[in-house]
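Omission of a single protein chain aside, the complex is shown with its protein chains in their original locations.
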Amino acid sequence: MNWPQTMLGAAGPHARGVESLWWLFFWVTTAVYVLVLIAAVLATVRRNRPVDPQDPAASRRAGVAIASATGVSLVLLFILLISSVRTGRYSIQGLADPSHINIKVTAQQWWWNVEYESTIASQRVRTANEIHIPVGRPVLLKLQSTDVIHSLWVPNLAGKKDLIPGQEAAFWIQADREGVYRGQCAEFCGHQHAHMALLVIAEDSGKYAMWLESQRRPAADPPDEMAKRGRDVFLSAPCVMCHSIRGTGAGGRTAPDLTHLASRLTLAAGTIPNTPGHLAGWITDAQGIKPGTRMPTIGINGEDLQALLKYLQTLK
Amino acid sequence: MATTRDLDVSGLPNFAFGNRTLLWWATVCLMIIEGMVFAISIVTYVYLRGRQPEWPPNLSAPGLFWGTVNTMIMLASAVPNQITKKYAEKLQLGPTRLWLAVCLLFAAAFLVVRILEYGALNTRWDTNAYGSIVWVLLSLHTVHLLTDFVDSVVLEAVLFYKPTSKRFVDVSENAAYWYFVVLSWIPIYVVIYFGPYLL
Amino acid sequence: MPADAASPAAIYDDRAVLEETWRPPAGLMGVLSAVNHKLVARRFVVTTMVFFLLGGLLALLMRWQLRRPENTFIGPDLYNQLFTMHGSTMMFLFAVPIMQALGLYVVPLMIGTRNIALPRLNAFGYWVFLVGGVFLYVSFLLNMGPDAGWFNYVPLSGPEFSPGHRIDTWAQLVNFTEIAALVGGIELIVTIFKLRAPGMSLNRLPLFCWAQLITSFMVIFAMPAVMMASNFLALDRLVATHFFNPAEGGDAILWQHLFWFFGHPEVYIIFIPALGIVSSIVETFTRRPVVGYTAMVLSLVSTGFIGFGLWVHHMFATPIPQMGQSFFTAASMMIAIPSGVQIFCWIATIWLGRPQWKTPFLFVLGFIAIFVLGGLTGVMLASVPLDLQVHDTFFVVAHFHYVLIGGAVFPLMGGLHYWFPKMTGRMLHETLGRWTFTLLFIGFNVTFFPMHLLGIHGMPRRVYTYVPDTGWGPMNALATAGAMIIGFSVLLFLVNAAWALRRGALAGHNPWGAATLEWATSSPPPAYNFHPLPVVEGRSPLWDRSADAPSVIGIRSDCREVLVTRVLDAEPDHKVEMPAPSIWPFVSAMCLGGMFVATLFTPWGFVVGAVVATIPVIIWFWPKESDHAGRAYRHDRSNERAA
Partner (left out) sequence: MTRLIAVLVLVLGTAACEREQRRFNEASPASGIPQTLKMGQLEPGGSAQQVTIQSEYDENAWAISEGKRSYEWFNCVGCHSHGGGGIGPPLMDSRWIYGSEPENIFATIMQGRPNGMPSFRGRIPQQQAWQIVAYVRSLAGLTPADARSQRDDDLFYKKPEARTPQKGPEGQPGRQP
């Protein structure tokens, strides 16, 4: 589960631009800091001090030193300003590319709803907490929020962008290297702000197309008897009030779409790995793992639970 | 060790008017605070207007009659206010009491008209953002009218009870604050009543 | 003024009579009705330090929860209250008020007058502040503490997503502390403009007073923004207005604009008085006036102005047009220049002067070391692309602790060590002071430097825990250890203060050999501060005081008379009588507090409360015998007549 989540391991053009800007700022400010510290230490421990602390000549020389130091800092700040504005302009540069992919990301209290848009209704894909993108192609994320302010931030790919209820924001990301990049909500949004992560899985175009194709298919019929019984348990449990599985009667829109749950790497917005054990723990005691989450504690155990787990694993 | 160059201040007066007094500077600071409060409310009005295609959103603009009447009364009240200030700074007790009473009449008048103004707004505070900001703008100014009215009433009572020189300074400062309350109504009046047409 | 004709001849310049006229009343009534600026200010400093300790305890609890991943020491609900209370306490109940309280104590002494300009208003300001602080902590203990962050973004803090009255507590706290700050601001401006000793023209005003003056003007211009924002939020939550309801024309970003238009000047309101303290300490402990007086004053003024022009750098991640953001990048970088000039001037002063290694001076060196680093990370945050990476992460937490603890708490600790002898008459223990500094310096850096790395490696702010696989565990454990060290150093300071109050060495008039006027009085100063009032001849009154230095005579001792001087050249203008101690500011503050708390539960609480709160204010203003103190009034009580 330890996927990269750092600003210094840039895997996309936007993040790379910012990383080089960071190192420019870092070295300039470190140099200034060291110089100021040296000046302060020398000033404090120097030996041969002027007899009259207020002698005008020394004061004038000090005035010249202050003026020149200020001049130098002005020039340095100007350099940093220009480089910052140039790097900033680069981050909106992706708009020109018409072949970009449109994804609508809706942030809700404590998970991310991801929808791959398409003019043909059957081509649309709805998944949660994971964004698959092809390597090398710019991706336009349309950001919305249905409740409070969240902030989408995948440090390896780009900066963060707030999702404000009542407004839609456009946000560009692009990955140049394959890999799984972890991101997290960066604007305080309530009880489970700490466990609201998402994964951006960058893969080559072939794998991405195969993944998209598989996500478009409805849920496969359960192969064996136990999985079939699991589906019946699912359709008669509280799950149907909120979740949806295309191909079955469950059509709830207020919670993640579970049609391809088994294909996801994590559960509960990047909090726990997607293994049967964790899935069982999450179903029976969601509040234990994420106290305050909207998933209620479901009273399923024993035989029903095993059947349900078996069924959920078939949802590849 | 009293030396010859000591500064003898025993002859100085023990009260003064205008920007020589402490109270004048405190009132100016208060005016800056109240001015910022009004300015921020007006900026909020303009900001909210910017987010709406139609303003006021499916409501009719506020009726102009009572607002304009009230503005006239307030501007007119500047005359007795100035006279009160003149007599106060001449320390003439009788005329100061008289003209301060006249100011109180004007204050009572525009407070009554203000109640009618609320009716002419054609919206409640909880209808939408427009209603909220318009009610807040009008209510903020009304709070200032009320506090100014209560100040003047208390001052008038004090002029009858124990009129010392310091009280005349207070009357003169109260007149200055009265100007602020009346003049700060002008931009709010323009925004509330002519905002729908101008913005 | 008493009727001169009937009463016996006025008594001028008599120390014994002065002593009697200015003596504060004893007993509980004396405490509740005190108007002497030193009594009120000392109480203010102690109260804000208590809130500092409470805020520190909250911080330790937070650090203890974060010391390892998926810790269950504190749940999310309590943790959200903890970090909101920590932020609100430190910003509203400690940082801004303590700088003003220090100003209320030192400024009247430094400019050579007998009391603050509007003493009863000063008492009222303290009581309103106290009611606000007690109200916040009682609510917190009743599980009603705010839990949406110290800046309380809507719609999370709106009526739909914050049920109950937790956020209303925050909104009312803001009202309390704003009134106290505004009132303090007004007093300091009027005092510095009108009550300076003759001869102290504006270009001889000490830098500490310049800092307090500019801070007070920033308070007056900035605070209304948050007052309106918190009242808009309270209206939205209690009477269903729609300022922040996107469906009915409101907007969530309106809150951010209103709050941060106040928010950024607020951090300069905390920081600029600290610059004043550093200037005072550097001047005294290098035995030389600060180099470039005009440059320092202009830097303070320009920091104050530019401070109002960069609030949008808190909102770079919101969908605000890119072009607008670059303007704020430029403004945010430009403000580094005045601070830089001041640092260079102090270093030049140390270079030319003869530094003494006393505790206050150590805190100034600590300030330079830490604040400069914080200022430079601030330049990084000014750049939009960099800020989009590290905004709302632990990098920002590290930045603002470097500029707030480094930039304000270090100078404040230096200031407390510097003025402690003047306030209490006792010297703090030198070695204990040095240990306090060393522990604080080490503890601070161990706690907050790793947070820069945490922020770069993706740890967001305000998280009650984190997943183990992120690898943030070790650095968080290190930060928690550092927080413990900070706790020890604050404890050490308390021990030092407690010890010094009883057995500290007796501090004479001027233990540090300083230059400013407050060191001309005894420690602690008498109730009337100066007898006779000094006449100022230069920027360092005590250092270049000639043998036959003139002083002011002809001020009455048998009533609380104070000399009012002109704004620019401080020429004597007229005399004013200061009001005597009165209980009514206390009663007014309690009624106002009752009104604000009642508004929490019913909108009618505001209307009824306003009427109830007006009564004590009118009585406070109503002329009464008890308004005047001093022997002049005891004779002609019977035949009071028009002047």
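Per-chain numbering from 1; labels A, B and C assigned in written order.
Following the convention adopted for this analysis, contacts are C-beta pairs under 8 Å (C-beta built on N, C-alpha and C of every residue); 3 or more make two chains touch, one makes a residue touch a chain.
These numbers come from a predicted model, not from an experiment.
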{"item": "Interface partners of the hidden chain - shown chains only, full complex considered", "value": "A, B, C"}
{"item": "Omitted-chain contact residue, chosen from A:G63, A:P238 or A:G281", "value": "A:P238"}
{"item": "Residue touching the undisplayed chain, where the options are C:H165, C:H314, C:H401 or C:K422", "value": "C:H165"}
{"item": "Omitted-chain contact residue, chosen from C:R114, C:R196 or C:R237", "value": "C:R237"}
{"item": "Residue numbers in chain A that touch the chain omitted from display", "value": "165, 191, 236-238, 240-242, 254, 285, 287-288, 291-292, 294, 296-299"}
{"item": "For chain B, the residues touching the chain missing from this view", "value": "126-128"}
{"item": "Those residues of chain C which, in the complete complex, touch the missing chain", "value": "75, 77, 139, 141-144, 155, 158-161, 163-166, 236-240, 242, 245-248, 601"}
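The rule is short, and it goes like this: only the chains that are shown with their structure count from here on.
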{"item": "Arrangement of touching chains [line / ring / star / complete / other]", "value": "line"}
{"item": "Pair of chains joined by more contacts [C-beta pairs], B-C or A-C", "value": "A-C"}
{"item": "Farthest-lying chain, centroid of Cα atoms versus that of chain A", "value": "B"}
{"item": "Centre distance in Å when chain A and chain B are each reduced to the mean of their C-alpha atoms", "value": "52"}
{"item": "Chain centre separation (chain A, chain C; CA means) in Å", "value": "39"}
{"item": "Distance between chain centroids, defined by C-alpha means - chain B, chain C (Å)", "value": "30"}
{"item": "Interface hub residues of chain A, defined as touching at least two other chains", "value": "none"}
{"item": "Touching residues (chain side chain B, partner chain C) in the complex", "value": "1-16, 20-22, 25-26, 29-30, 32-33, 36-37, 40-41, 44, 47-48, 51-52, 57, 93, 125-133, 135-136, 150, 154, 158, 161-165, 167"}
{"item": "Chain C residues within the chain B interface of the complex", "value": "1, 12, 117-118, 182, 185-186, 189-190, 193-195, 198, 220-221, 223-225, 227-228, 232, 235-236, 239-243, 245, 248-251, 254, 257-258, 261, 532, 535, 548-556, 561, 563-564, 566, 572-577, 614, 618, 621-623, 640, 642-643"}
{"item": "Complex contact set, residues of chain C against chain A", "value": "75-77, 80, 148-149, 153, 155-156, 161, 246-247, 251-253, 286-289, 291-292, 295, 317-319, 322, 325-326, 329-330, 333-334, 336-337, 340-341, 343-345, 347-348, 350-355, 365, 368-369, 372-373, 376-377, 379-380, 382-393, 456-458, 460-467, 469-471"}
